[in-house]
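Please find one structure pasted underneath; my questions will follow.
Note that this complex is displayed minus one protein chain, with the remaining chains in position.
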Amino acid sequence: MTTHHVRPDRYHHTLGSHRPLAHIASGDTVITTTVDAAGRDADGVAVTPRGNPMTGPFFVAGARPGDTLVVELEQLEPNRATGFSGWTIAPNVLEPQHVAQLPVAPAGWATWQIDRAAGVAQCRPEAGGKRISVPLRPMLGCFGVAPARGQAISTATSGEHGGNMDYNGFVAGTRVAFPVFCDGALFFLGDGHAAQGDGEIVGTGIEISLDVRFTVHVVPGKTIGWPRGETADAIFTVGNARPLDQCVQHATSEMLAWLTSEYRLTPLEACMLLGQAARYDLGNIFDPAYTMVCRLARAALTGCR
Amino acid sequence: MTTHHVRPDRYHHTLGSHRPLAHIASGDTVITTTVDAAGRDADGVAVTPRGNPMTGPFFVAGARPGDTLVVELEQLEPNRATGFSGWTIAPNVLEPQHVAQLPVAPAGWATWQIDRAAGVAQCRPEAGGKRISVPLRPMLGCFGVAPARGQAISTATSGEHGGNMDYNGFVAGTRVAFPVFCDGALFFLGDGHAAQGDGEIVGTGIEISLDVRFTVHVVPGKTIGWPRGETADAIFTVGNARPLDQCVQHATSEMLAWLTSEYRLTPLEACMLLGQAARYDLGNIFDPAYTMVCRLARAALTGCR
Amino acid sequence: MTTHHVRPDRYHHTLGSHRPLAHIASGDTVITTTVDAAGRDADGVAVTPRGNPMTGPFFVAGARPGDTLVVELEQLEPNRATGFSGWTIAPNVLEPQHVAQLPVAPAGWATWQIDRAAGVAQCRPEAGGKRISVPLRPMLGCFGVAPARGQAISTATSGEHGGNMDYNGFVAGTRVAFPVFCDGALFFLGDGHAAQGDGEIVGTGIEISLDVRFTVHVVPGKTIGWPRGETADAIFTVGNARPLDQCVQHATSEMLAWLTSEYRLTPLEACMLLGQAARYDLGNIFDPAYTMVCRLARAALTGCR
Partner (left out) sequence: MTTHHVRPDRYHHTLGSHRPLAHIASGDTVITTTVDAAGRDADGVAVTPRGNPMTGPFFVAGARPGDTLVVELEQLEPNRATGFSGWTIAPNVLEPQHVAQLPVAPAGWATWQIDRAAGVAQCRPEAGGKRISVPLRPMLGCFGVAPARGQAISTATSGEHGGNMDYNGFVAGTRVAFPVFCDGALFFLGDGHAAQGDGEIVGTGIEISLDVRFTVHVVPGKTIGWPRGETADAIFTVGNARPLDQCVQHATSEMLAWLTSEYRLTPLEACMLLGQAARYDLGNIFDPAYTMVCRLARAALTGCR
């Protein structure tokens, strides 16, 4: 149960079998930092190229293919005063014939002021125009493990191994489980957002560097198919694919497997509970793979007896 | 501002230019009933064939093509003690290779007890098995207006005119706006659900007959593209299509149009607000057209100044 | 075996249960005309509003729900010297980020010269620019029967009943089968194209009025799910939906049903033959429902023994 203070000295733009940044054990806690999607750190200094650079990988002793790696996100704290975002809604999110009417985005990125005391991020897109204010809700956009088959997959996209899911439910207090595909699992994290709407429809959240604390657990011999999550109120499963329909298929099949294997529901009971109680969240509809989440309130589960 | 008590003597299985059930005026209130999706009334008697039979149409005096019809859903009250649902998750909602593992559904429908005092619906799918309990949250599955071009469109599906959207946000207290495509708008409603999970993934909610009260308003000369809704806390837009990606396109384009035309946001401000504050709900992923909703909290709007 | 010379005096913009233009019998031949998609006849005169106006319906005596209506397309002859088309590729057919780079389309439609002697259609899009020349291959864009459930469905879209499939394989010499949903089948046809690329990606073929001759047959008691076609060389099935993936699902399931019911193949043989011999054509990727076709060469069938 060691706590590791890890200062990253390099970053990765793929999730793959890279040389570990640190070796940790099941039960250990890590305190570290992530740079923003553009490679800038707490001082706003670009320390690595853009494109969701990852802190890691963390080699978790004992994790083997077929196991599950559980990561408790304990702290996700923006560590500087400004974040950035895109300006306009991505063309694939609008009716095709509507795309030509999109406003022209100003050059560069929009800058948001992060007011941690007030708990809001604020931005005035146009001089003399309105100021937009949204509540802070820091989250991880991209995190996961080295993928199957010795692949190295860009941090632009996602899959069974996690990756760039851009789901705004990945906040502090969430426990996330990933399938393990290689020895040590090789956990990566980065791409913090101070806040993000559903879908990441402007192509970014409010991108920011983070101070992070997380704890890992290996569950030997437990095999899952897609990332799973737990909060105080709900359990959820994550599907990453295109189109959104396929995300729903992955997330729902994974939830069905979970309910019948660990919640003592028969397949028919699980179907009927999900039919009337499942919720779905839209993670992102921007990245090469989209993300949807199937979520079930713990209250719905405790109501089954 | 008349209140009409309308007792339906016929039902429709398409939304189209059918003979009006009643003529009403802008500002009028209607108190009526709807049968369940199988055509059964408050006494459980099948009074019309199955397939989402509609009460209506209501001819709203003065409504003309290009106007908007606003319908306030004031009361949606299950009027009998049992509802029914499907048993198993629809094959299109699961990974294709997972479909063959689905449990075999028992014959007929599952029966749910509607306990209005306790505010729950309950069902025991298997003798000796668990009892499933979900909170009552009555909603309209299918409602809308006669579609464009003189069409008559099945109540199994949906479009710009509304129809079988199966969105569990259509509860009492919601104000819903539809584009008007023909004189009198011709408003239909039915397919009540005592509750429904997101996506209607077992192919039904908890299907039930309802006592209904609603009030209509015509907004002359205001033209909208897709159904819109308002609650105390949020505004939302509805996209009906396949795949879900296209639903998102319709709902997002409609929301963008709404924000820039009525909320004094520039297109760039609207994009940036939606980017960090939009929420998306999954209506249904079962019907011939799927439904997704773009929702924005009123708090997000009032934060813009 | 009567031959009916039918001169249309009205047109329809939905496929539905409209008053018959003519009553015919199984085995009868019809000689008639269709106006172009804009409602213009052989003289270029607009005789009805735009939007794929249909000639028909033809009530086929004896056709009942559950039967199949076979239509032999014997002659499809452009009957004037010019056709028209759209200018630019539809936004939904291009990468979303590519849409903004599309050229601005000139006002109105592009005009094509129909040179029947040379067998080509020609158009010079820009003064001083190149002349484009494509072979004539006249086809029907929209045809089919009244749909199920008493619906009246716009001639902009398609479904199990046929409709606006915009498949360039619907040329003279093709025999097309439709499911019958109401008494008399109620056959409609129109939307002729002098030629069309796969996908109808500019939103039109070369739109033209036609002289048409066709013969109908009722196959009592034979029920099919989707339109089917036969030529001298191949058999094919048609799926209409969105996205294209779903079109493929419909067309393939229908082909599998056909092979096992009428070609004495076991399900496993049919799967294996299709796996190595099926071809797919893209009808349209522009209309509200897209169209894909599963096609099998007769040679592939005769090779099975």
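Order of writing sets the chain letters: A, B and C. Residues in each chain are counted from 1.
Going forward, a residue touches a chain if its C-beta (ideal position, glycine included) is under 8 Å from a C-beta of that chain, and two chains touch if they have at least 3 such contacts.
Remember, predicted model here, so these are calculated numbers, not experimental data.
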Using the touch definition from the header, name the shown chains in contact with the chain that isn't displayed.
A, B, C
Quick one: say which of C:47, C:219 or C:248 touches the chain that got left out.
C:248
Of A:151, A:231 or A:266, the residue in touch with the unshown chain
A:151
Among listed residues C:23, C:50 or C:98, the absent chain is touched only by C:98
Check each of C:123, C:224, C:238 or C:289 against the chain that is not shown and name the one that touches it.
C:123
So that we can see where the missing chain sits, which residues of subunit C does it touch?
85-89, 92-96, 98, 101-103, 105-106, 110, 120-121, 123, 125-126, 129-134, 195-202, 204-206, 242-245, 248-250, 252-253, 256, 264-269, 271-282, 285, 290, 292, 300, 303-305
In terms of residues, what is the contact footprint of the unshown chain on subunit B?
90-92, 96-97, 99-100, 102, 243
Residue numbers in subunit A that touch the chain omitted from display
13-14, 16, 51, 148-154, 156, 241-243, 246
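Everything below uses one rule, namely that only the chains that are shown with their structure count from here on.
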From the Cα centroids, identify the chain that ends up most central relative to all protein Cα atoms.
B
Are the interface residues of subunit B and subunit C largely the same numbers on each copy, more than half shared, or largely different?
same
List the centre-to-centre spacing of subunit B and subunit C in whole Å, with centres computed as mean CA coordinates.
34
Chain centre separation (subunit A, subunit C; CA means) in Å
46
Junction residues of subunit A, two or more chains touched
92, 96, 102, 243
